[in-house]
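One structure, pasted below without further comment.
Of the protein chains in this complex, all but one are displayed in their positions.
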Amino acid sequence: MNDELLKQGRESYSWARHNMPAVLLAESAVKKKKRLPFKGLLLAASLHVSKETAVLLCALKNLGLSIKLAAANPLSSQSDIVAYLNSEGIEVNAKREESISEYNAALRHLARSEPDLIVDDGGQLHVEYWKSKVDSCFGGTDETTSGTHRLRALDARGELKYPVIVVNEAKTKYLFDNRYGTGQSSIDGVLRATDALLAGKVVVVAGYGWVGKGVAMRARGFGSRVIVTEVSPLRATEAYLDGYDVMPMQRASSLGDIFLTCTGQTDAISKEHFLKMKNGAVVGNCGHFDTEINVRQLVALSSSIELVRANLERYNIGKSKAIYLLCQGRVVNLVAGEGHPPEIMQFSFANQLLCLDYLVSNRSEIARGKIKLLSVPEQIDDLVSEFALRCFRLDIDKLSAKQKKYGWSFIR
Amino acid sequence: MNDELLKQGRESYSWARHNMPAVLLAESAVKKKKRLPFKGLLLAASLHVSKETAVLLCALKNLGLSIKLAAANPLSSQSDIVAYLNSEGIEVNAKREESISEYNAALRHLARSEPDLIVDDGGQLHVEYWKSKVDSCFGGTDETTSGTHRLRALDARGELKYPVIVVNEAKTKYLFDNRYGTGQSSIDGVLRATDALLAGKVVVVAGYGWVGKGVAMRARGFGSRVIVTEVSPLRATEAYLDGYDVMPMQRASSLGDIFLTCTGQTDAISKEHFLKMKNGAVVGNCGHFDTEINVRQLVALSSSIELVRANLERYNIGKSKAIYLLCQGRVVNLVAGEGHPPEIMQFSFANQLLCLDYLVSNRSEIARGKIKLLSVPEQIDDLVSEFALRCFRLDIDKLSAKQKKYGWSFIR
Amino acid sequence: MNDELLKQGRESYSWARHNMPAVLLAESAVKKKKRLPFKGLLLAASLHVSKETAVLLCALKNLGLSIKLAAANPLSSQSDIVAYLNSEGIEVNAKREESISEYNAALRHLARSEPDLIVDDGGQLHVEYWKSKVDSCFGGTDETTSGTHRLRALDARGELKYPVIVVNEAKTKYLFDNRYGTGQSSIDGVLRATDALLAGKVVVVAGYGWVGKGVAMRARGFGSRVIVTEVSPLRATEAYLDGYDVMPMQRASSLGDIFLTCTGQTDAISKEHFLKMKNGAVVGNCGHFDTEINVRQLVALSSSIELVRANLERYNIGKSKAIYLLCQGRVVNLVAGEGHPPEIMQFSFANQLLCLDYLVSNRSEIARGKIKLLSVPEQIDDLVSEFALRCFRLDIDKLSAKQKKYGWSFIR
Partner (left out) sequence: MNDELLKQGRESYSWARHNMPAVLLAESAVKKKKRLPFKGLLLAASLHVSKETAVLLCALKNLGLSIKLAAANPLSSQSDIVAYLNSEGIEVNAKREESISEYNAALRHLARSEPDLIVDDGGQLHVEYWKSKVDSCFGGTDETTSGTHRLRALDARGELKYPVIVVNEAKTKYLFDNRYGTGQSSIDGVLRATDALLAGKVVVVAGYGWVGKGVAMRARGFGSRVIVTEVSPLRATEAYLDGYDVMPMQRASSLGDIFLTCTGQTDAISKEHFLKMKNGAVVGNCGHFDTEINVRQLVALSSSIELVRANLERYNIGKSKAIYLLCQGRVVNLVAGEGHPPEIMQFSFANQLLCLDYLVSNRSEIARGKIKLLSVPEQIDDLVSEFALRCFRLDIDKLSAKQKKYGWSFIR
C-alpha cells in the first residue's frame, strides 16, 4: 500500500513538474547566482499538500533549504504526496482528513521548531508563530488575501517582528491565479462532488473579487445563469455591467440552485439564507477559510445529515427540504478537486521561490527597514511575467525607439 | 468490500434518481395505463453501466420487465452500480475494465438469451443478435448516432427483422443530450484525467455535429481557443460563423494542445496527424466507439508507453516528443468522468422507456409495417418536452386563439 | 440631388457586390450552362430595396430577366438604391417611407403586370397575385418563414397554382441568415436608434426560433442579460439550457429594459404587457411583419407621442411612464439599420438565383408535379455550401475511402 502510494505520489509530482516550468526557471535563475543559497536554513511551510506544492518544495530543497511542512487546510492533503515528500526528506506534518486539533497541533509544532523562514497560505502559521513567542524567523511570505488580512492586523498592532512579502499582491499572482486557477478548479470541484448539470442552473456567486470573477466566468461558460452578491458598490456595478444579475444574498437565496462563496469573509451564507433556499439547493465555499458558510447554523436547522457521495452531504430541514453542502464548507477546489491546475500555480510558486531568495539575499537591509509588510519587488513580478511568456510560448511586440519617446513628443 | 460497494452503489443510484424525475414521470405515465405492461418479457440491454442506467432499468423492472445487462463499452462500467443492480435482481454481465473478449462474450450471451426486446447504445448488441440467428425479439431501440449507422446498414440489406426505434433522432434527445450532456461531461473527463488548465489552450474539436458543438462550446466556456475540423461544407461554415477556427486536421495537428474527436467516424486522428503534433499534445475521444483515434498507429510510432495518472498514458515518440492519450482512446466522458449528468440523461431515458411501451402496446400493428427503422413517435417527443418543462420548473406562454389562426388570416 | 443619390447608390451597390461573391459565383454557374437563360421572361419581385437586393437583381438582369420591383416593407427602402436600380433599367415601385396604401398599390401593380416568375419576401406578393386572378406565373420563390406560412395556407386550400420554392428552408439560408444576419443587424439597429448601453440591460427576446437565437446570442455578446419567452416546450427548454432566463411574457414585462419580438406571430406584445412594463422600456420588432407588437393598443394607452430621434418614438402613458417604440413596430434591422450584412445575404440570394434557374430549366416537369410548395433542391443547397467555403476561404477535410465505408464494416 505504501509503495503504491509512493509510486502514485512520484507520478503525480512528475506530472505537476512537467506542467510547472516557471518554478524550474525560477530555481535556475537563483542557482545561477549561487549554488546553494538557502543552505543551513530551516523553512516552516503551511501549504496545501498537493502535487504543485511538492514541485515548489523540491525546488527549494535543491537550493539547500531544510523544510518542515504542515497542511493549510485539514481536508485537502493528498496521501500520495505526503508519501512522496517524506521519501524526499521533507518532514510532513499532515494527513488526509485530519481533525482540527491535529491541524492546529501541526501548525504549533512548526512554529516552535525555530524556523528561519515561514511560507504560509492563509496566515495561520504566521499567527501561530506569533503566539508561540519564538524568535528565530527573519522573513516570510504569504500566498492569499485571507493571509494578508491577518498579517495586516498583526502589523497594525506593531507585533509583526519580521518582514513578510505579500505574494498575493503580485500582479502575476492575483491576475492569473485567482481568476483562471480558482475559477476553473472550483467549478471542477463542484462537478466532481455533484455530477450536476450546470447548463440552465442559477449559480449564486457571493463576492466579485478576483476569485468571484473567475468562478462567475466559468459558471457562465458552462451555461449557468449567474447571480452576484456584493458589499462594494464598485464591484457590484462591475458585475452588473459584466451581464450578471446583482442582488442582496437574502433575495438570491430563494432563486439559486448552487451557491458558491468567494468573499474572504465570515457568514456570507448563514441561517437567514438557508431558511429561504429552495429544496435541493447546493452550497459550497471557494474561499480559503471555512467561515464563509455558517455550517454550525445549518447543522442546528437540520433534523438529520447524510453523506450522499464523497464531499456531498444532505442536510434535511423539516419534512420537505434538503440542502446539500459541499466539502463540509471547506474550500471546494482543493477538497473535491485538485486545486489550481499546475500551469497556473507555477507563477505563484515562482514568485514564492524568488521572494524567499530576495529575503535571504537582502536580509540585513530589509531587517533595518520599518515596513514589515512588503510587496513583491517589481523586478520579480516582471521576471515572472517573462517566465509566463516562455511557458506559454508567446511572442510579442517590443516598443520601438520612436514609441518609447512618444508622449513626450507633444510638449516639444 | 462488497457491502461497501453495494452501499455506495445504492447512494449513487439514489443521487441519480433524485436528479432524473423525467424517468419517474415516464414510469408513472405508463403505469397509469396498465400496472405491469412488460410482465413476462425479457429485455437484453447493452448500456453504459452507470448510475443513470440503473434508474432506467429499475423503472423498467417496476413495470414488470426481466432484464439482462451488458456494458456498452469495456472500460466504462461502475463497480458499485454492478453490485447494486445485481442486488435488485438485474443480471449484469459487465465489470470495471473488462477485456475486449469479455465484452464481446457478454454481448453474445445476451443475444443468445432469446430476448423479447433489445435496448442498445451503439448498435453492437443488435449486430450480435443478427449474427446469432436467434429469432425471439419483436422490437428494440438504440440510443446513438453510431448505432443508427449500423442499423441502417443492416436495414439496407433487408436483414433487420424487427422494428427498432432510433431514439437518437428524437428532438428531446439530440438537442439536449449531445450538446449539453456530452459537452459538459467530456470537458469534465478531460479535467479529471489531466488537471490541465484550459484557459489559453488550443483545443482541436474534430467534427461539428451536436457532440462537437457541445464540446467546442464548453471548451470555449473555459477559456480555450477552439479549432474545428469537418468534412461537411455546411457544418464547417457554421463553425466558422460561430467564431471558431476551421481547417483540415493536417494543419490543426501542429497547432493543437488538446485534441477531442467527435466524428462518429474512424481515423479522425491517425499517423499523419501524430507525426505533426507538438510535444505534450493530449489526445482524447468523445465519440461512442474507440475507432476515432487510430491508437494502433500511435503504439507503432512509440518507443515506450507509461501510465502517468489514471486514464492518462504517455506515448514516447523519438527522443524529444511525447503524446498523451486519454482513456486508451475510449469515450472520455464515461471512462474518466461520470458520463452525461443525470439531469440530461433523464430525457433520453424517458424516451427509451416510452418507446419500449410503444413497441409493446402496438406490437401487432408495428410488426405488419414494412419500415423497420422507426422514428420516436411525435407524441412521445412532445410528452418528453412537457416533462422537461416540469423538471426544470419552467413556465411558458400559450398561443391565444387569435394567434392560432394567424397566418391563415392573410389570405381571407 | 438625384445625381448625388445615384452616385451614392452606385457606391453602395459596389460595396455590397464586393461582399457578395456567392451571388456572382451563382451567376457564373448558371451562365456557364446558357448565356441568357432568363431571356424574354418577366420577374415580379417584392424585396427589401437594399444594396444587397440590387446585387441579386443586377445578376438576374445579366442573365436576361426583365424585372419589376416593389418593396417588402413600407419603411425599409433606400432612396439611393431606388435611383441606382432605375438607372440600370429595373422598374422600381418603391420609395423611402411610403404609406401603406402606396405599398399595397405597388404590390397590386406588380401582380397585375403578368409576371412569369415571382420572387417574394414575406408572401404578400404571392397573396396579391392570387387575389388578382391573373394567370401568367409559372413559378416563384419566397424568402421567409412568414411567407412560408401564407403559402402553406394557400396551398392547403388548393389555390396555389404554380410551384413555389421555399428558400427559407434551405439549410444554407436558415442556418446562416437568421442567426448571424438578423442577430447582428437587429442589435445594430437597436444601437443606431437608441445609442443605449447594452451591458447590464435586461433584453427580453420573444421567440427562440432561428431569429430569436441570433438576437439572444448577440444581445448576450454585448453584455445584456436575456430573458426568452416561448410557446414551444422544446424551444423553451433549449433556451433554458443555453443559459437564458425563460418565463411567460406577462412576467417578463415588468423586468425587461428592451423587448425584441422574433415570433413570426401576432400580438407577441400587447396591452396587458405594456401595462406591466417599467418606465423607460424600449420595444422593437425583429420579425418580418409589423403585427408582432400591437401598436394600435399602445397608441390607445398613450396620452401623447413624441419623436425622440430617428426611429425612436416616446409613448407617454399616464403621468410617470413612457414606453419607447422602435421603427413604429416595423422590422428593426432594416428600418433603423441596413438589414443583414451582405456577406450573409449572399447565400440566401445565391439560393434565390439558382432556384429561379431551376424553375426555368425544369419548367415542364415541375408543372406536371402535384406538390406546389417545393424545398430547395439538395444539389443547390450543397452548391451554396461549397460557395460558402470559397467565400470565407475555408479549407476542410475530405472523407477517405476507408471512412466512406465505415459504418458498413461492422456488419460484415
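Labels A, B and C are assigned to the chains in the order they are written; within every chain, residues are numbered from 1.
One rule holds for everything that comes next: contacts are C-beta pairs under 8 Å (C-beta built on N, C-alpha and C of every residue); 3 or more make two chains touch, one makes a residue touch a chain.
Nothing here was measured: the structure is a model prediction, and the numbers come from that model.
Seen in the complete assembly, the chain not on display touches A, B, C. Checked against the hidden chain, the listed residues A:K61, A:H109 or A:H149 yield one contact partner: A:H149. The missing chain, though absent from the display, is touched by one residue of C:H126, C:R220 or C:H273; that residue is C:R220.
Touch with the chain that is not drawn comes from one residue among C:A196, C:I317 or C:L373, which is C:A196.
Touching the missing chain, out of A:W130, A:F222, A:F274 or A:Y324, is residue A:W130.
Checked against the hidden chain, the listed residues B:L47, B:A199 or B:L234 yield one contact partner: B:A199. In the full complex, the hidden chain is touched by subunit A at residues 123-124, 127, 130, 149-150, 152-154, 157, 159, 171-172, 175-176, 179-180, 229-234, 236-238, 240-241, 246-251, 265-267, 291, 381-382, 385-386, 388-389, 392, 394-400, 402-403, 406-408, 410-411. Considering the complete assembly, subunit B touches the hidden chain via residues 199-200, 220, 223-225, 240-245.
Seen across the whole complex, the unshown chain contacts subunit C at 11-12, 14-15, 18-19, 180-181, 184, 188, 191-192, 195-200, 218, 220-223, 280, 307-309, 312, 338, 341-344, 392.
Basically, only the chains that are shown with their structure count from here on.
Taken chain by chain, the contacts link every pair, so each chain touches all the others.
Annotation, subunit B versus subunit C: rotation angle of 180 degrees from the Cα superposition, expressed as a multiple of 5. At the interface between subunit A and subunit C, over half of the residue numbers appear on both sides, which makes the contact a same-residue one.
Chains B-C form the pair joined by the most contacting C-beta pairs. Centre-to-centre separation between subunit B and subunit C, using Cα means, comes to 38 Å. For subunit A, residues touching at least two other chains, in rising order: 199-200, 220, 223.
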